[in-house]
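Okay, here's the structure, questions in a sec.
Removed: one protein chain of the complex. Kept in place: all other protein chains.
Order as written gives the chain letters A, B and C; numbering starts at 1 within each chain.
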Amino acid sequence: MAEQFVARGQDLELVGIRKEFPGFTAIENLDLKIPAGEFFALLGPSGCGKTTTLRIIAGLEEPTVGKVLIGGKDVTDTKPHQRPVNTVFQSYALFPHMSVLENVAFGLRQRKIEEPLPKATKALELVELEHLANRKPQQLSGGQQQRVALARALVNRPALLLLDEPLGALDLKLRRQMQVELKAIQMEVGLTFLHVTHDQEEAMDMADTVAVMNHGQIEQMGAPEALYDRPKTAFVARFLGQSNIFVGDVVENTEHTIAINVNGQRIAAPKLRSEKHEGKIAIGVRPEKATFHETKPQLGSEHNLVGPGEIIDIRFTGVSNQYLIDVPGFGDITVFAQNVGKSPVVELGAQVYVSWKVEHSFGLSDLPAKADNDEI
Amino acid sequence: MAFVALGQGGAKSSAPVKNSSKVAFILLAPGMIYLGLFFLTPLVSLVITSLKTASMTGVIGMYDYGFEPGNYAYAIEQYGPQVIRSFGYALTATVLALVISYPIAYFIGVKARGKPVLQALLLTLVIAPFFISFLLRTFAWKQIFSNEAPITQFLQSIGLLPSDQYIIGTSFAVIFGLTYNFIPFMTLPIYTSLERLDVRLVEAGSDLYASPAKTFWKVTFPLSLPGVISGTLLTFIPISGDYVNASRDFLGGSDTAMIGNVVEANYFRIQDYPTASALSVMLMAAIVILVSVYVRRSGTEDLL
Amino acid sequence: MKRGLPEDPMMRQLVIMAREKMISRRAALLGLGGTAAALSLASCAPAATTLTPAEDLSDSEKILVWHNWPLYMDGEDDGSYPTLNRFMDQTGIKVEYMMEIDDNDTWYAKVKDQLALGADPGFDVACPTNWLVDRMIGLGYLQTMDNANMPNKVANLESAYLGNANDPDRVLSVPYQGIIGGIVYNKKMYKEATGKDAPTSLADVWAPELKGRVGLISEMRDSLGLTLLSQGVDITDPNSLTEDAFNAAVDFIAAQVSSGQIFNIKGNSYGEDLTNGNIIAALAWSGDTTILNFEVGEDRFGFVVPDTGSTISSDSFVIPMGSQHKKNAEALINYYYDPVNAAELAAYVNYVTPVVGAKEEMLKTDPELANNPLIFPTEELLSNVHAFRPLTGQEEQRFATAWQNLLLGA
Partner (left out) sequence: MKFSLGKWLLPTYVALTFIFMMIPIVYTFIFSFNDVEKSNIAWKSFTFDNWLNVCAQPEVCHAFGNSIAIAVISTLVSTALGTAIAIALGRYKFKGRSATNLLLFLPMATPEVVMGAGLAAQFLDLGVAKGFWTIVIAHIMFTLSFVVVTVKARVATLDPRLEEAGSDLYANASSVFWRITFPLLLPGIMAAAMLSFALSFDDFIITQFNAGPDTTFPKFVYTAAARGIPPEANVIGSAVFIVAIAIVLVVQLRSSLKAKRLAK
């Protein structure tokens, strides 16, 4: 067993994982490969199967079908304690009957590693909690408990560290601070991190690679920027940030551009940024990429233009204003405008036009489901 | 049965339950086999014994396997009054215990809330009688109520008790003893459910109903019902089978015998095992029917 | 239903034998064991399993467990047990003396499983009452003792106890004490209540002045025996003591209970009711009177044999098949058949001693007690004392049930 433990991250590979529970299927068919040393985030709404995936990797659940490989080795049939994997649980799961130090030393003791206490103390130093070593977990604040849980996992130098929404229970400020710390620690120790979260900002902020999961399947995977810039499905487009999505039949299919007809108006997207090129497709744009005009602007074919519509809601969020514009035949369109001193730019009820550059459009592989619309 | 979970609260965690029949089986098997061997099979033995016939040898205490439902008819015919008396005593003592216990449970569970030391002390006082032999306590009452004791003399002197009547040996003494002995069994479950009662509900109630009595009957009491049910069952069942209090050597007399006394006498004195078993089977059946009706009516399925 | 002679020839023979035994009153009333044993043996023979005595370890294990009744050993009140301690000193046998028998039935219920298996029932020697001894002999639960180890018994056993059909040498059970049943009463309270010095008949006990102040011992053969005698029934005779007669007596007692005449029917604790004044008079045992007086420290209680006659029974040493200390038990029996020891014991327990020479010994130490007819009954007293006739298994079951149902109330 001991040779499995290396002070360096290892690859994780999931092959054809399927997990059925009585009455429902949590994971449909999952293939996933996380290279060693990467900070990988599994992002999705609750119930999408991400926690189940994590539990399968940790060995706490058995997959119905499929294999789990860590460092190229098939560990599907091994017990949790035999896997070079540690988990930081959402609820921290600190042992209430042991001191902080004993909690951290637990894994070391189980593996009969020499000098467990000095090593545990070192790990506590890493999370800056060595002064609380003799306290009981219940006597610590939420953030402190979270750091103990992290130290308890990290001290084992696992090939793979699993983080199950570890920041979920913290308040916003603490969460930001912990995000920074987590990332710093990951860089420092160079382990493979698999972070499960439903917080898209957290995922984008910390991860090298983000996988968006929905209904037991990974919908899209990639670097945070790429994912945000070019979502491939309506779900990703709406779960990762906000999107305005328009559905229509393809009326134009040239070398560089795809255009659809929405209620008589042409909306175009670059062909390279489109998943489908014919039939009924959906084209979207991020709200911050769109601008509005109080009078109908004269724009060329490199712009999409819809309107006029009525501003039905204005929300002030500090750095920007969010405008909700009801364009007949298009539904509600969201536009973010930088807060550059004059706020709001226009009044509620004003008639405006919305435009954006065609190069900012993205064409989706599917059509938005009703439910996805409701989420926004 | 909540009283045993004393001081542990009843917080149900939404723990995901592991799905492993194999491990569960290994954990369950020894205990369940034990109960099967020494609880269920004995009940079957009881039924078999209750149908045995007198041995052809005519030796006292010897019976042959057989099918003699007449044992039941005999038991009912011969011991009907004792059976009725048992349930009458049990019912009276249960109601008395409930009336006496509820205010105590209310005080500890609601009024003493937020004073953990007081609460702990009072709870200890409630369970204190458990720690001195039940027989010694009952015997003490016998002495306290004996004919020459001051209490009897006093009651006779003020005319509350005729001069040729005594306390010991009467139904009053037996019901008194039964009530006394089972008060803790009633208090603890009621306390447990009142302890979990959200005081804000009572406050909301008094907000809406104004009268404390109405608040009590409309809010507090219904919320404590699971404890009341648990308590009444915990009191009624053991009382209906008790034979110590009604024994002549304790608080009983010539016409206080209960089912338990009949079973004891038939078992130990005349070795009429079939009759003793038939009575036990009938007692068990009556209790099972009563419990299931009671539980169904009050809607508390989760007795454990 | 009048009961004639049984149909079964063997039973018939036994009953005839039993009746022949009654020719000598004294012999009949004290020689209880044999006839009854023969009767019950005959009736239960098919069920009796053949048990074999356990290996006797007396030579290596100097211990002995003795089950006996309370108030049945000298020095019991302060735990000093003078005669018993002397026995232990003399023989080196450590006796564990346990007051386990409060009631023949409940004691028997406790030990019968082990007896039936021939296993160690928790005692090496015990002194149950003759009717229960009969049952145990009939079932083959008892070891045969060796007279060679009990020379005192051979020499001093009251001749009236010899000559049983089933146990001619009394080697299956050896009498410990004889018990006379009669009326125990509180002298002062009785006088206050009735104006009379002492009750003379059972009718006195049922007098309205004693309403609610009468106790009854729960031993069927004594309480009902006295009642039956008062109703003119000859309790030694199956033709007189029929089931109808028995049931009539039960009904009579039941009426006394329901009218409130009888305060309680109890085992040994009737003594407590007497000492704390719950009751004034009781149908009870002779020997307890002296002990109760000793306990209260004054001559408070008296005992009378009712004019219609008293009951008598005996408690006997028995050794169960499962005992591994038969020789130790025999040594104990032999010890208590030494007249000196028997006299010392009798002076304390005040029951009828079966040991010849005990009276002479007691005359030396306590002449007054030696002339106590309750310990050394006179012929006159014995002429009015009767033993409850042996019952067949079925009879015993029915009688005992009727009696228990009375005790359980309506």
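What we mean here is this: a residue touches a chain if its C-beta (ideal position, glycine included) is under 8 Å from a C-beta of that chain, and two chains touch if they have at least 3 such contacts.
Every value quoted in this text rests on a predicted model; they were computed, and no experiment measured them.
Asks: Could you tell me which displayed chains border the chain that was left out of the figure?
Replies: Per the contact definition above, the missing chain touches A, B, C.
Asks: For the chain left off this view, which of B:123, B:168, B:228 or B:270 is in contact with it?
Replies: Going through B:123, B:168, B:228 or B:270 one by one, B:123 is the residue touching the chain not shown.
Asks: Taking the entire complex into account, which one of B:75, B:229 or B:244 touches the absent chain?
Replies: Hidden-chain contact among the options goes to B:244.
Asks: To test your reading of the contact rule: which positions on chain B touch the chain that is missing from view?
Replies: Residue positions of chain B that touch the missing chain: 1, 4-13, 15-21, 23-25, 27-28, 30-32, 34-36, 38-43, 45-46, 48-49, 100, 102-104, 106-108, 111, 116-117, 119-144, 146, 148, 180, 183, 211-213, 216, 220-221, 233-234, 237-238, 240-244, 247, 249-250, 259-260, 263-264, 267-268, 273, 276-277, 280-281, 283-284, 287-288, 291, 303-304.
Asks: Touching residues of chain C against the unshown chain: what are they?
Replies: 70-71, 76-79, 96, 98-100, 102-103, 110-111, 113-114, 116-117, 119, 121-123, 266-269, 271-272, 275-276, 295
Asks: Going by the touch rule given at the top, which residues of chain A touch the chain that is not shown?
Replies: Residues in contact with the chain left out: 58-60, 79-82, 85-87, 89, 91, 93-97, 106-107, 110-111, 138, 152-153, 156.
Just so it is clear, only the chains that are shown with their structure count from here on.
Asks: Does the chain-touch network form a line, ring, star, complete graph or other?
Replies: It is other, because the touches fit no line, ring, star or complete pattern.
Asks: Where centres are the averaged C-alpha coordinates, which chain has the largest centre distance to chain A?
Replies: If we average the C-alpha coordinates per chain, C ends up farthest from chain A.
Asks: With chain centres taken as the means of their Cα atoms, state the distance from chain A to chain B in Å.
Replies: 59
Asks: For chain B versus chain C, what separation do you get between their C-alpha means, in angstrom?
Replies: Centre separation, chain B to chain C: 39 Å.
Asks: So which stretches of chain A touch two or more other chains?
Replies: In chain A, nothing touches at least two other chains.
Asks: Across the complex, what residues on chain B touch chain C?
Replies: Contacts found on chain B: 54-62, 78-79, 81-82, 146-148, 164-166, 168-169, 248-249, 253-257, 261-262, 265-272.
Asks: Which stretch or stretches of chain C touch chain B in the complex?
Replies: Residues 40, 43-47, 103, 105-106, 109, 112, 135, 138-139, 211-212, 257-258, 262-267, 269, 276-278, 392-394, 396-397, 400-401, 404-405, 407-410.
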